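Here the structure is laid out as structure tokens; the discussion comes afterwards.
Omission of a single protein chain aside, the complex is shown with its protein chains in their original locations.
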Amino acid sequence: MKAELEKRLVTGPDGVEFEVDPLRDYYCDALPEVQRPAYLRIVEDLFNWARAESIWILGFGTGCGAIEMRPLMTPRFDAYRYGIQWRPTPRQANLFVISGYLSVKTLKRVIRSYEQMQNPKYVVGLGSCTLNGGMYFDSYNTIKRLDQYLPVDLYITGCMPRPEALLAGFLELKKLIRAGKAEGANQYAANFAWYKANQKQVIHDWDMPDYNW
Amino acid sequence: MSFDWMRIPWSLVTLFIVFNYGLLLNALIAKIAARVGRRHGIPLWQNYVDLIKNYGQRTTISHGVHFYLGPVFRLTGGIGLLLFVPTLYGSAYFANLSFAGDLILALYFVFFGTLGMALGAGESGHPYAALGVSRGLSQVTAAELPFALAVFAVALQYQTLSVTEIVAAQQGGIHHWTLFTNPLAVAAAMLSFLGSMMRPPFDLVLAPQEIPIGPPTEYHSSYLALLQTNRAIFPIAKVVIYMNLFFGGATNWPVFFLKVFLITMVSVVVGVVSPRFRVEQSIRWFLIWAVPIGILAILWV
Amino acid sequence: MPNLTQIALATGFGLILIGFYGALTRRSLLRIILAFTLASTGVNVVIVAIGYMRGRTAPILDEAVTTTTAVGRIIDPLPQALVLTAIVIGLGVTALMLAHAYRLFLRHGTLDIAAFRELKW
Amino acid sequence: MPNPILLIAVALGTAFLLGLLEERRRRLAWAISLAALAFLSWVPATWLLALATGQAAPVEILTAGAPPPFAINLRLGLAEAALTLLVNLTGLLTTLYLKDRLLDLGRRAMAVLLVAVMALDGLILTRDLFNLFVFVELTAIATAGLLLLSDDARALAAGFKYLMVAQFISVLLLIGILFAYHAGGTLNLDGLAGAPSVLGAGQGWILEAGGGFAFLLMFVALVAELKPFPANGWALDIYESAHPAFAALFAAASGTAALFAVDKLLTIGGSEWLGAATAIGLATFLIAHLCALPQDNDRRLLGYSSVAQTGLVLVGIGQRDLLGDRYFFVAFGLLAAHAVAKAGLYWLSGLMAERGLSAWAALRGQPWLILAFASFLALLTGLPPFPGFYAKWELIHHLAGADRLAPLGLILLGTLIEAGYLFRWFGYVIKRPPPASAPLPCPIHQALPILVALVGAWGLGWLWGELSGQTQLLLTWPLAFALLFLLLEWLPSWVKNTLAIAGLLAFFAATYDYYDPLRLIFALIFLVGGAIILLAGYATSGQRTGFYPSALLMYAGLAILVLAEDSFQFFAAWELLTIGSYFLILRGQAAEPHALSYLLFSLGGAFLLLTGFALAAQGAPQLALADLGGVPASLSGWVFVLLAIGFMTKTAALGLHVWLPGAHAEAETDVSPMVSGILLKAGLFGLFLLLMHLGRQQLYGIELTHVILWIGALTALFGNLLAAFQEDAKRLLAWSSIGQMGYALFGLALMNHLGWLMALMFVINHYIYKSMLFLSLGGVAKRTGTRDMYRMGGLITLMPLSFIAVLIGIIAISGVPPLSGFGGRWIFYNAILDTEARLPLVILFFAGPIAFLYLFRLIHTVFLGQLKDEHRRVREAPFWILLPQMLFVALLIAFALVPGVALRQVDGYIARFFPDGGLTWDGLSIVSHYGYWNPVSIMLIIGVIFMVVFAWLLFVNRRAQKVKQFNIAFAAERPYRPETTHFAWNFFAPYRKALGFLTLPLATRFWDTLADLLHAAGDLGRRLYTGNGQTYAFHFLAFASGLILWGLGVRP
Partner (left out) sequence: MPSNADPMSLAGVHARLQALFPLGDLAPRRAGLAFVDLPATCAPPALSHLRDREGFGHLVLLTAVDWLEEELFQLTYLVCNREARLDLGLRVRIPREPARMESIHDIWPTAATYQRELREMFGIDFPGSPRLDEAFILEDWRDIPPYRRDFDTLRFARENFAERPGRETWDPASHMRQRLYPEANPGMDPSVPGDRS
């Protein structure tokens, strides 16, 4: 456990001595709940349509696929036409594109960012490395199957899929969202323990709260 | 001034019109900027979709009471600014709630939203938020100076602080506009307009490439929706003030739409092609270029 | 031939100046005290010289100078009376200075005026 | 009535009687000498009473039964009675003080003491020149003898040096007397004074051969007794090495006698010598004060001070022709003040073990000794209600009347320097750690003289109040109430607090109908506002000694200030509130240097006010404030400048602001709001009066109000700008006060209706929100133990009420609409539309938004951001500090909603000075010539919109997950520690890069170099006294020959 996270005794300005436990005091330790959709069917459909039409991707390039996302911002492919744009903070993003091999160290950061996104959130895995380890199938450092650790809505195959494939994938994702079948967040919340067990099996020094709000 | 209750529904109508116009105008401007980069650009209704999506988000987090109230202050600032200034000159319906206060109220009410938002961002505990606010405040103080000078010059010229009277003085043909009767003041005001519209070269505070989007870093889903609503209303309200003071106000809605579009295009045209200033460079730029023109304006009147 | 008062006055003032010169230049305490006594004697000479009138006698009323004729024959008696007190006072002050000099010598072991400079600035 | 000759006879008789006693009966000898001295004091006391009440006429004592030319005569008039009483009383108390020393030295020492007192009495009473010489010599011998009382071995050398100079003096004096006798024919003073001469009456004898030269010699000899500048090395050595009791006698008694001797001499010398006496007095006064600056030995410092004070009395004597019948009141006022204070201070010095100035910190063991020490310092520097204050007031007014501005200026400069080193010393006593030695031994025979001196000081203060013909300060209600608290120190603090609050409110209620609308607002802020802030006093337990007298002294000053009709009351009130606030600020933890700089700036300002009032009064004793406008045009420019600078030192205008940040930041939690919220308004009140009466003034063609306009604008800019760069919360608020005062100054200088209204709005607003902010930040600093903003953070959850107070405060300061700050800005905009001075507006427009910078920085770094570990268990601020804040919040909101309540009458009142451009108050909205403002509807609309939007957000975002401080999107990483994630240090780095060059501390550097120059001059000056007796003798001769050469030149 890192030095700054250990429990420590602190004396306040008025001499009162008390204990500070960083993991309990600095982080909210609530667990995620399953969020049911809106009451009315029609309202949920409207929201799903809006979510489909305005996909905000988190700017977090994990592997070699990130370079494939850049052309989408250029005039040739222009993802903005489909209501897709990139947001710097996970708070405001609702799509997390895992673009390539995911080392254990990056997985830890990916989990933290994923958990900081708000409920209807989707994960798209790019390339064969997220599917089955790809050419790093025998690597000691990369995970082999993404959906063991994060609820993945869509895989776009290819080593690395070209921007056209990405656009096709996003359109496919839109269909899923509009159909209401992209409930990865609820799935993550439902079997949270299973996901967390898998993650901890691979990430040994887990110096964060279980769910990073 | 007796308070006739009819003003409220009419001002809500103004609010609705301006809100929709704001969303469409922002989308249009985004498309123009895209077309400059030879990109197709977002569809015009995209802002609506983003708004609905953000309102539709199921979970939110809250860092504390004032974090929760930040966007409320911001939106109240935007709506208030719009309603305290008469949108259409001469029409009994669209003079909004301008009876309450005059130009000074509008000038200082701009800071109400900024202050509330700054406090909310501060409470999020994110260092980028505080850093963004510090940069924003530094830039705004320098940007406000030429605008204050221009407003004072206009007040001196027309010997009044009431917006309605200023617009009244500019009616009757294009040559009565302050643009022509007091060009220096308008020049200073427009330079300061560039600074307050958060577009390059002065968009360091909210630029995604800088520290992630400054103050609203920790805001998301319904908070962000409120901020988006404000981003539709607040720029229009500010432009309305510029229109009323310097460009002869609007007597009917089409003229209003046209003038607001053209004024906004000034900052868009400059913004699309220019790089980004650091904060001290923008402060120096304002103090070296915009303020002397402002001083000339108040001396010349 | 300058008359007697001028000679007396000259000697008196001469003595005073010598006394001042001695007090200011000599470093030893005793020499300074001596210089001051010289000056005070000079003053006494001057006092007496002022009271002198030509052709008059000492102000002693006896059978030679009766009280009635005295006013025309004697010199002005007042300075001479004053000089007595002045001499006594001079004596007192000199005695005190000698006592101080003695105690200073006991303590510092030297009589040089420049040695007693603890109190300065 | 006892025969005055007894003064000499009893003293001499007892001295010889002591000789008859055996050696071992010392206690009896001591008792006898005490009884003798008591009788000696009783005689002149009865005479003084009789002469003062006119029952007796001055009496001539013919020693030999024959009229003067044939025998020596002594006179006992009013002056002589008073002086002999002073001498004998000092002698009595000194003998009492020297009990132990006398008992082990034996009866001879007592005899010498009695002879010394007798000689001094003789010096005062005698009218015969030679007799004068005899008593001078007797004093010299007695002094040299009594020097040996001291246990300091260096006294021997001092005694010898003194005797050397005494020898010179006696030589010159004797020759002078003889030649005077030769020329004037008689030794009697009255004879010489009236001696007819061929050229007319008066000092005819001087015209005889040698007469002028004789007088010159006598004059040089007697002035040398007064320790004039070059020739006072020996006096300083005596003061340093003598036994403190004897030094008291030497300073008080022999100084007095010598001064009266010179006074008698001057009566026969003609008026052209008065100029010489004034010049010598002034030179000694100034240079001695300068040389006292670098001193750190307490007795030598007191030596320099007494030499200087003697010089001042000599100046008084030199101005006798100008003062006329007030001469005795002024001269004896200065003399008595010096004598009592110096005696008291030397007696205090006798108690101290070490000689360092900070060793006096042992005084803190006995609070009444601190009161004595403070009274003596106030007595010396001439602060109210002591005689020195009345005397200096008369002296300055006469000097101003006769256009003698050089001596006036030099006297005030010297007094300022003296206040500097004395109150620096007072700061050491209150603040420095006491020496490790045993607590202060204070046996009864040493305590009694000090007590008598203290009672004497206050008695003289009362007496001089009566004699001055002005208002008797001690009997004014506020000051009496404040002094009452000196007696109530033993009560617990909450009782005293209740009393103080009740007193303030009662006084306000009693004097309610004396105020015109303008004064009413200031009275409200001073008294009722003060009472509200005093509520915070309940938060501290214990006795809090020293707080309530000083606080009420300040409030007394403020109360009298508002009610003052004439310049005397105004100036006395100004000085009272200055001293009171100095003692208040000094209580702060590290406030010593800042309190001193505050006092010096305020006293400097006060002396400018004094000069201004004196010039305006043109010789009259005081000037009614109402006809301040009636000053002739030639003077009004200068009066305006002097008074304006005086008032601007109190409102910390640019250049005179260096004291404010330190003073307000280092003061205690509930003192800061008093000093910042209330005291700054005294300066504004003064400026209001000034501009109301004098209006626009020209000086050499420059429009003065225009200059103040620029000063106001620049102060606002630099105040706000520097506030943005402070790291210490209270310093940030202090700098912000400077900025706000700049705004008020600007409003005042606009010289139009709305400008003054804006200034008043600022006065009210600034009081409310600055007191609130200082209280809340004081509470936060008390709880978190630090004032540095970057050490705090995230306190919003732990101290919500303080947060609300600060939030409301910053909304009000920034001028954002709903609250009253906006009212001020609205009136400001309407005001500037009327003026034609445009350029300062640019600076003020720039200063406006800068206020946002430091306001956001204050609230963010303290309440928002990351909560540090050690602050996790911080409790809310104490209840009694929160209560005033909540009162202020309510006050602010009420004032925002209905500003009319406070401003309506004042608006009418100002209309008397500026009829056009007023506001019309119809219904809820306020309409001016240019625009309209409806506070209630603005608040309503904003409230409604806010509630609607808030409801909408609540509906949309019902279940927000409450998260803690590290749940932030920190680039997918875990934030390291709260300290590293709280952004507070160097908050406006880009601003510093852009405008950093404006924050160079030029003013501070200027004042520091000035202070260093004075110290260097002092250090250089004191090098003159090399300690070598011969050098001192040479100095004396140089002084004598210089004076003689000058004298020969002036003789007609």
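Couple of notes before you dig in:
In order of appearance the chains are A, B, C and D, and numbering begins at 1 in each one.
One rule holds for everything that comes next: a residue touches a chain if its C-beta (ideal position, glycine included) is under 8 Å from a C-beta of that chain, and two chains touch if they have at least 3 such contacts.
Keep in mind it's a predicted model, so treat the numbers as computed, not measured.
The missing chain, though absent from the view, touches A when the full complex is examined. The chain omitted from view is touched by exactly one of A:Lys7, A:Arg41, A:Arg70 or A:Arg145, namely A:Arg145. Within the whole complex, the absent chain has one touching residue among A:Ala93, A:Leu131, A:Leu173 or A:Ala189, and that is A:Leu131. In the full complex, subunit A touches the hidden chain at residues 103-105, 108, 131-133, 137-145, 148, 198, 201-205.
Throughout what follows, only the chains that are shown with their structure count from here on.
Distance from subunit B peaks, on a Cα-centroid basis, for C. Centres computed as Cα averages put subunit B at a distance of 55 Å from subunit D.
Centre-to-centre, using mean CA coordinates, subunit B is 101 Å away from subunit C.
Once the centre of each chain is set as its mean CA position, subunit A and subunit B turn out to be 35 Å apart. Shown for subunit B are the residues in touch with two or more other chains, namely 59-61, 212, 217-218, 221.
Chain pairs that touch one another, listed by label: A-B, A-D, B-D, C-D. Of all residues in subunit D, only 783-786, 869-875, 961-967, 969, 972-978 touch subunit A in the complex they form. Put simply, subunit A touches subunit B in their complex at residues 32, 35, 37-38, 46-47, 50-51, 53-54, 56, 59, 74-75, 78, 80-81, 83, 85-89, 91-92, 94, 118-120, 213. Those residues of subunit D that touch subunit C in the complex are listed here as 130, 134, 137, 140-141, 144-145, 153-154, 156-160, 163-164, 166-168, 170-171, 174-175, 178-179, 181-182, 187, 236-237, 240-241, 1022-1023, 1025-1030, 1033-1034, 1037.
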